[in-house]
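Coming up: chain A.
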Amino acid sequence: MKKKIMAIALIGAMIFGLAACGSSGDQGAAAGSAGAENAESAASDMAAIQEKGVLVVGVTDFEPMDYKDADGNWIGFDADLAKAFADSLGVDVEFQEIDWDNKILELDGGSVDCIWNGMTLTEEVTSSMSCTNPYLNNQQIVVVKADVADQYQDEASLADLSFAVESGSAGAAVAAEKGLNYTEVSNQANALMEIAAGSADAAIIDSLMAAAMVGEGTSYEDLTTTVGLTDEEYGVGFRQGSDLTDAANQFFADAYADGTIPALAETYKVQGALVAQ
Partner candidate 1 sequence: MDTFFQQLPIVLHALNVGFLQTLKLFGVTLAGALPLGLAISFGTRSNIKIIKSIFKVIVWIFRGTPLMIQLLIIYYFPGLVMHNAIWGGGEKGRFIAACVAFILNYACYFSEIYRGGIQSIPIGQEEAGLVLGMTKRQIFARVKLLQMIKRIVPPMSNEILTLVKDTSLARIIALQEIIWAGQAFMKGSQGISGAIWPLFFTGIYYLICNGVLTVVLGKIEKKLEFFR
Partner candidate 2 sequence: MAILDVEHICKSFGRTEVLKDISFSLEESQVLSIIGSSGSGKTTLLRCLNFLETPDKGTMKIRDKVIFDADAKTNLSEAQIRENRLHFGLVFQSFNLFPQYTALGNVMLARELEAKGRPDYKAKKKEILAEIEAQAKELLTQIGLAERMNNYPHQLSGGQCQRVAIARALAMRPDILCFDEPTSALDPELTGEVLKVIRELAEQKTTMIIVTHEMAFARDVADTAIFMDDGYILEQGNAKELFENPTQERTKQFLRNYQS
């Protein structure tokens, strides 16, 4: 991701004769807190949203977090939560589908105001966005074909498998860390397709996603989950230095306390993964 930004900044500088963009200084600001040194941009962020009267939420089509119902309306645990947050700010919500690879570009470029899409709080994410407190637990989980699943029930057995992982995802980070043999593909759904197509033996994806996409009653009925590799947490990302982060944290605390969040979790069957606020 950083490479892509660098490349664009470089070409941009080349064409327009500008120095590399000055936002690198912001990178040092601690994630999750609107630093006083960024007071100016923080003030403008909240004000800007209330002025235009709409919070633009960057999403991808990702059951059960953000997805479209049969009428094309955005629903899901994250989508409903984002709507409630926008209500609390007194603005409308607008969902914009984005390319996950470009989430930081979208945020920094101002075309969306936040990334609210079952986003794992990785080092990469927390260093480039201002993130909320975690609200859901997630696991990176191994998916294999069901008929061979019993051979791969512990970490040691994974060494001879070839993996497909989403480029830049938490799953890719785990695969690299554990020294697994893996290929990067453009998204988690493609990683599952690689197994189905036989070009990979296994995939590492989010457990919340696996619950919706793998096993009986789904399109990948002959796939199943086996080993859970790492535990991690989902959070919402705002622009660095944004005061919306604090507002969202406050909203999480209130909505958890008044039962809104637990109720939503029931609806979308993620109650087991909920993080207390």
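A quick word on the picks: all candidates are chains of the complex that A comes from, given by their letters.
Throughout what follows, a residue touches a chain if its C-beta (ideal position, glycine included) is under 8 Å from a C-beta of that chain, and two chains touch if they have at least 3 such contacts; residues count from 1.
The model shown is predicted, which means the values in this text are computed figures rather than measured ones.
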Selected partner (touches chain A in the complex), from 1 or 2: 1
Residues of chain A defined as touching candidate 1 within the complex: 4, 7-9, 11-12, 15-16, 18, 21, 23, 56, 60-63, 67-70, 72, 94, 96-99, 102, 105-106, 108-112, 187-190, 192-193, 196, 212-214, 218-220
